[in-house]
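A single protein chain has been omitted from the complex, and every remaining protein chain is retained in its original position.
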Amino acid sequence: MATIRVQQADFDIGAELAAVSAGRTDIGGIGCFVGTVRGDGGDRAIAAMLLEHYPGMTERAMARIAAQAEQRWALLGCTLIHRVGRLTPGETIVCVLAAAAHRQAALDATAFLIDWLKTRAPFWKKEIFTDGGEVWVEAHATDEDSAARWDENTP
Amino acid sequence: MATIRVQQADFDIGAELAAVSAGRTDIGGIGCFVGTVRGDGGDRAIAAMLLEHYPGMTERAMARIAAQAEQRWALLGCTLIHRVGRLTPGETIVCVLAAAAHRQAALDATAFLIDWLKTRAPFWKKEIFTDGGEVWVEAHATDEDSAARWDENTP
Amino acid sequence: MAGPGTLRLLYFAWLRERLGTAEEVVALPEGVATVGDLLIWLCSRSPAHAEAFSAAFRVRCAVNQEFAAPDAPVAAGDEVAFFPPVTGG
Partner (left out) sequence: MAGPGTLRLLYFAWLRERLGTAEEVVALPEGVATVGDLLIWLCSRSPAHAEAFSAAFRVRCAVNQEFAAPDAPVAAGDEVAFFPPVTGG
């Protein structure tokens, strides 16, 4: 039921929102998060971000994350889109949408989806700087903490 | 700096998202919430929702809510749009956007914006049923609770 | 804002419907200095007013377009709005 996509191409968030709610009158709220490439990596300017993933496992992991959210919050719509390849500052990387009858479920599910997508789906980011250097982005303990809170608290 | 609009007309969420991030490379995440008209009011089918507001005070209250969010979370973009007049099931009522350098700020600010918009801006909803009856929507204590959590916890 | 010596009163949502009016200008009643004073005076105007202002849900107020508590001051020239708890979003 969820929409899961891994793609190089950009996406149209307005169209994704419209697709989730098309023809429905049971949705009361849609939460959304869009992640974008920032141009600063500490004190070095970023020329591009390279997104690597594990084809096959990625889609499987995303489908599982979506299924868990749909079940926990009785979602009426759920979309996960993650881009891969070379992206430049200002471009979108990721988009999650969660539609529910009530606002709190939509907002909580949105936070859950992006927290788990960041920690439980096989994507890796490499920053490529304008000075020619490149660095793999390190995982943040805070991301793991954000993700872990959904293990303990069932809504 | 925030975009504040009260209007009868529908809006294009994709265009609003694009406007917030246009030409910027300092945004890492954008949170968004879209509220829509549901077709069921308990056991009676809803024909339409009538949105009344207090012109002048409404814009003032929305600007204040946005300013508080911008200050608390160092937002890089903030949009509040609320529709008024007669809306039918499936139509959008409200949209809030919050852009920040990091995801948690964007998500928290999004929840704050919709919580406060629902409890601290002068809008009133009346449900008009397919059987001809009509009822003013009553305020929910849970909405007030959601809003009040932002009084105590500064991020 | 209202003219000299007067208050502009606004009513919204079901309060507007029950009172049968959205807006009126009244001379500042004698002895009225706060929102609470004004509410008591309004209730004294008619049984319909008394019933509307004491309805199941507490009526909210804004003075000059800012939310105001019962002890907030009102003065001639103010715009005072009464309405039910808000239900937007």
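A, B and C label the chains in the order they appear, each numbered from 1.
Just so it is clear, a residue touches a chain if its C-beta (ideal position, glycine included) is under 8 Å from a C-beta of that chain, and two chains touch if they have at least 3 such contacts.
Predicted, not measured: the structure shown is a model, and the values here were computed from it.
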Quiz item: If you put the missing chain back into the full complex, which of the shown chains would it touch?
Solution: A
Quiz prompt | On chain A, residues whose C-beta touches the chain left out of the figure | solution = 35, 51-54, 56-57, 60, 82, 93-94, 114, 117-126, 136-139
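Here, only the chains that are shown with their structure count from here on.
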Exercise. Output the touching-based chain groups remaining when chain B is disregarded and all other chains stay put.
Key: A | C
Self-check item: Chain separated most widely from chain A, comparing mean CA positions
Solution: C
Self-check item: Mean-CA-position distance for chain C and chain B (Å)
Solution: 26
Quiz item: When the centre of a chain is set as the mean of its C-alpha atoms, what distance in Å lies between chain A and chain C?
Solution: 48
Self-check item: Rounded Å distance between chain A and chain B, as computed from the means of their C-alpha atoms
Solution: 22
Exercise. Two or more other chains in contact with one residue: find those residues in chain B.
Key: 35, 114, 118
Quiz item: What positions in chain C touch 2 or more of the other chains?
Solution: 89
